[in-house]
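Quick one: the structure is below, questions incoming.
Excluded from the complex is one protein chain; the other protein chains are retained at their positions.
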Amino acid sequence: MEETITTTAPAIAEAAIGLDISINNLWLLLATFLVMFMQPGFALVEAGFTRQKNTANILMKNLMDFAFGALIYWLIGYSIMYGTSLLGGLIGNPFEKFAFDSSGFGDYADYTDLMFQTVFAATAATIVSGAMAERTKFSAYLIFSVVITLIIYPISGHWKWGGGWLDQLGFQDFAGSTIVHSVGAWVGLAGALILGPRIGKYGKDGKAKAIPGHNLTLGALGVFILWFGWFGFNPGSQLAATGNNTIAIGKIALTTNLAAAAGAITAMLITWARYKRPTLSLSLNGALAGLVAITAGCDAVSPGGAVLIGIIAGAILPFSVELFDQYFKVDDPVGAISVHGVSGALGTLLVGVFSLTDGLFYGGGFKLLGIQAVGVLSVGIWAFGMGYILFKVLKATNGLRVERIIEEEGLDVYEHGENAYN
Amino acid sequence: MEETITTTAPAIAEAAIGLDISINNLWLLLATFLVMFMQPGFALVEAGFTRQKNTANILMKNLMDFAFGALIYWLIGYSIMYGTSLLGGLIGNPFEKFAFDSSGFGDYADYTDLMFQTVFAATAATIVSGAMAERTKFSAYLIFSVVITLIIYPISGHWKWGGGWLDQLGFQDFAGSTIVHSVGAWVGLAGALILGPRIGKYGKDGKAKAIPGHNLTLGALGVFILWFGWFGFNPGSQLAATGNNTIAIGKIALTTNLAAAAGAITAMLITWARYKRPTLSLSLNGALAGLVAITAGCDAVSPGGAVLIGIIAGAILPFSVELFDQYFKVDDPVGAISVHGVSGALGTLLVGVFSLTDGLFYGGGFKLLGIQAVGVLSVGIWAFGMGYILFKVLKATNGLRVERIIEEEGLDVYEHGENAYN
Amino acid sequence: MEETITTTAPAIAEAAIGLDISINNLWLLLATFLVMFMQPGFALVEAGFTRQKNTANILMKNLMDFAFGALIYWLIGYSIMYGTSLLGGLIGNPFEKFAFDSSGFGDYADYTDLMFQTVFAATAATIVSGAMAERTKFSAYLIFSVVITLIIYPISGHWKWGGGWLDQLGFQDFAGSTIVHSVGAWVGLAGALILGPRIGKYGKDGKAKAIPGHNLTLGALGVFILWFGWFGFNPGSQLAATGNNTIAIGKIALTTNLAAAAGAITAMLITWARYKRPTLSLSLNGALAGLVAITAGCDAVSPGGAVLIGIIAGAILPFSVELFDQYFKVDDPVGAISVHGVSGALGTLLVGVFSLTDGLFYGGGFKLLGIQAVGVLSVGIWAFGMGYILFKVLKATNGLRVERIIEEEGLDVYEHGENAYN
Amino acid sequence: MKKVEAIIRKTKFEEVKEALHEVGIEFITFWDVRGVGKATQARIYRGIKYDTSTIERVMLTFICREKYLDPAIQALLKSAKTGAVGDGKIFISEILDGYRIRTGDQGDKSVYLEGEE
Amino acid sequence: MKKVEAIIRKTKFEEVKEALHEVGIEFITFWDVRGVGKATQARIYRGIKYDTSTIERVMLTFICREKYLDPAIQALLKSAKTGAVGDGKIFISEILDGYRIRTGDQGDKSVYLEGEE
Partner (left out) sequence: MKKVEAIIRKTKFEEVKEALHEVGIEFITFWDVRGVGKATQARIYRGIKYDTSTIERVMLTFICREKYLDPAIQALLKSAKTGAVGDGKIFISEILDGYRIRTGDQGDKSVYLEGEE
């Protein structure tokens, strides 16, 4: 259906091209708004899954990582990610699009592209927040949130979406299972490790204790909002809505939805079998795990493949949560590491299995799977490593964790002088 | 404004057709997202209008009916509803579109059609949840939720939207006052009847007691979200956004909004007159009653007609709630039967009165009204009857209602081992 | 990129025009939905920033101002605002578009235009609610809410957007910093002055006391929803999405987002410096201040200009709140006067400074700044004056403020017979 | 004056209130509490079992004159009972003195209004 | 030691707190309660009238030594009063013994710190 421009009617053709671009632009802008709306989704999930005394702190963090992200990414992050490749595809030219202001357009307006990329960057930053909730100094949070949007995310982002070395290798990550979600999660893992668990999380015998979230209604609302926003995240990443994209965006919406549904159901069934009762908190995480997992391959797999990816992600989720929580003793209050890290890596690898064009199950052999593993690993090492250094430096300088009394009485009062509930 | 394709410029024409389809597809996909977002709207209304001790259960139900609905409807429900008519328009061929995966397109992508239809199916299923809240076994809920999306909704849906016998009769139900909302409500009515009222709902003297909802802020947020989502539900059901549809979708947005506004105001005034004070819970229901009522005729009536339909729906709502609650003693915690059943039937009938083309008030005589009545009745009998059989069978096998102690202490702890609030 | 229609292919050209209009229509309708969704945003901010005992009242007010607004504006407000100018541009002909029902179209469907304008009118009305929260009689609220949508907003709206005298003067207010936000705020200021402060707001020594909001999670969710909805408010006000508008709407989304981010960060930093701790409530207000301020010039300034406008708005916000709260002793529970009034006036004036075409900083001299000041002042005098008269009349007739006991025990029980929380 | 404190089921509150009103107890203060007891419903949060016995209850308390004590306890015992484990307890203690804030009335007069019995 | 329990208006809490601080009562524990009384504001939920008399109040309690008792009660009576029905009550009871958890201090010493009066 792509338009073929004849030479006999250039003016009309131009009009037609114009509309094509306008439609794509409209689509991408609306997708941007949907992804932006994921911010309160993340905020509610994190607030709902943690204790009441830290709620104002969590809301403040989520507000500020988006605000700082929007400024920083506009100022320079976008240029590092999408500037001309330097150093063999390791980084984009940071000054090319500095303080971006261009009224040009390609398949859609340049401004729209910046906006769409901005909300993705903010997503990566906000994921970290959950893994480090209830004990991180607010000042430290602001600093590392800036560093993530400024350096960590744009550089590994450049590797794939900026046309860098991973992209040239053939790595596939359609909407960012690895490039967005895992990056946030691996940084968060480094943070949770260096911070240590919340007071009272592990008993004297080392056994994990439950610290129930204060409001699962908020948590569930957050998950529904995220699910809704994901329809901007995945179908929007097609970056166009005309020609063959017309069909593609419908398909991506379908695979996204099926994987989320399968993830929620599978996680529920596992908890039912394992803990005798179907639990809400893990089913909600299961839906998110399905969404994160399908993000890499939502364009490349069949609906049936999407269901399988959702099932696998949802099945692994409860075990992953237990593993980190009870065996590795990494205290991740909202399960961000399992949901975004493990599921993101898993989903990226599964593209190598379920891709209709070159997946293992469709006769593509192990080649793509290998490339996917390279991508998952290299980005993982980058994000975890950079996070580790960052948090170590912060710990030694600004301080990373609040004092004991602040943690016990709540960050809201000591860090912000304000309670969320009165 | 529909494009006329000349033979002199086929390539450009093709481009133009393509854009037309792309725009429709874009519109329908965005409408799908809006309707999907009604899920948290329903969840919040149900959670807000019930007691705190059952909140996790309600959230779980709403998550799971959407998740199961998405899978089941994709797998087979869609085919039953939209497969080629069998048995004289009673049912669609269930295997024609089994595990749907088609990258074709008509006026929009086939995938998009499946997605749009899926979120409608999920709406029907979720309505049942409210009428049976606070006392239904979770396992039973899952089972009947699947049966609704698999059989009950698609079959009566086929009668109208699948081109079945009701459609051929001339029955009009634009976006589903009857086909979606009433179906859910009549199944819910059967369920509420068979379940019986919640413990403490009726005193020893048989008098109804108030069991106030635990959080009307959530309830109100839910209603606003539903109102927002309805702009996908009704205007989206135009299924296109180009040519004359350009005007139609604007008009449908207007009639939808006016009916909702009129419904809310009228319900408020009635409660003010009747109970001395304007009450929030019934005004919120009034807005929903207006929305449900206009759904059948939002395309066919004038803005003034929409206001009247909203007024009638809003006026009847408080009486309908009293009738079911205090006289029939059917315990429907969120008013789903009145809002979706009574208002849905009413709105469908009123198309026969207010339709600009063949309504009673516009010289169309009683013909359409009669056909509407046939549709309302036949779908009502189908949904109530199937629901009745379904719940009777469930009661005798799996069990339908939780034990007394579970109901008293809350379904959250006993059914899910988790509290919503801590 | 605007299409040029050649005479050789009229049919195709017509198709192209049609699509152009359809796209604009689609865009505007979706923007309408986003702006409509700001209603729960306002409701949650107001509810979250006030006390629990008045929550049902606040939700009821926000539901009802939207419902009444939708009906009144359709019936006559739209005509007053957009009817042919009478009296030298002071008012539109109120009967021209009475009970509007036109299936014509210009650049988009007429119905769509009505819908878009309706949700703007509802925004102006709902702003008043916050400034007068926790002590206003519900019956009085309904009356003045109707008067605002019927008279106050449409008349000053006509001055600019209806093509009235301010428009002819060259006044610039792209999406309504002054025409929508300030109007609501200045009416609210008149109301807050005449009502007087809430009981207990000022001690015997005249010192302001804190009356903390009951749920900042709701407040934060509300702000995120408003931010999301603002992407309909500002980019939507471009009223088209094709041709050069393609780029414009992307740019407006960017300037809007940058100003909001800068506003939130600046307000946070100011509170950090001033009160030793970064406070959530004022940072949330800071984001809104940035949004309101950029609304007038989002199309006319550069991204850098947008950041500066956000910074200025965010910096002034905490001082403005203190000024009204502690010095003028105007009790405005949610800060509506500072957020919508002060920031709205500021943003409108700053167009005269930062406008790329004729702003002071871009060599345009003081001319535009002067015109902007005329607009800000005249609309301010109109809105405040009309509000003042309205509330004085209401006070003398219906009564404006609830009795002492109602205020102390909560408006929910006495005014609505219902609690929000149980 | 005696203070009566009762921990009862939430679902029984309305009945208890009415029963107390009937025997002349007009003023009651109550709030939500949680009880730790012998119940054994496991809660699971994210894979960890915890808190095996907490249940939601209402604590109500009223201060009354001696002569009201017995009827009040009988009313309570009757109206709060379901017969199943978890019905709760009633405890009585001594109040040394009381004041009505509005009037400053002290002692017994703090809990009744003369001429209004 | 004596225990003072007061049920007061929410709107009066700040004043009461300050008044108690002035007479040397530094530690107070408080929580939200609801009171059933004589008020008759009908609540209506979905068409059903109910619960005609519940009002929101704050319960505050402090344990103090005898010598603080009288000034504390006077401070309470003054600061919590509006003069309108619903101002609430004060009740006094006996405390047999007390402990400060941090130090294990027992008896009177549990409620004051030596050298800090």
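In this document, chain identifiers A, B, C, D and E correspond to the written order of the chains, with residue numbering beginning at 1 in each.
Criterion: contacts are C-beta pairs under 8 Å (C-beta built on N, C-alpha and C of every residue); 3 or more make two chains touch, one makes a residue touch a chain.
Here the structure is a predicted model, which means the values were calculated and not measured.
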Result, missing-chain neighbours among shown chains, is A, C, D, E
For subunit D, which residues reach the chain that was dropped from this view? 2, 6-8, 31-38, 51, 57, 59, 73, 76-77, 80-94
What subunit E residues would touch the chain not displayed? 1, 3, 14, 17, 26-31, 63, 93-102, 104, 110-111
Interface residues of subunit C (partner: the chain not displayed): 208-213, 271, 274-277, 279, 281-282, 318, 321-322, 325-326, 335
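Note that only the chains that are shown with their structure count from here on.
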In the chain contact graph, what is the shortest path length, in steps, from subunit C to subunit E? 1
Return the chains shared as contacts by subunit A and subunit E, ordered by label. B, C, D
Given the pairs B-E, A-D or B-D, which one repeats the contacts seen at C-E for over half of the pairs? B-D
Quick note, more Cb pairs in contact for B-D or B-E? It is B-E
Using mean C-alpha positions as chain centres, tell me how far subunit A is from subunit D in Å, no decimals. 51
Which parts of subunit E, given as residue numbers and ranges, touch two or more other chains? 42-45, 51, 84
Return the residues of subunit B touching two or more other chains; collapse runs of consecutive numbers into ranges. 9, 12, 16, 19, 23, 26, 30, 209, 212-213, 215, 275-277, 279, 281, 417-419
Could you please write down every pair of chains that are in touch? A-B, A-C, A-D, B-C, B-D, B-E, C-E, D-E
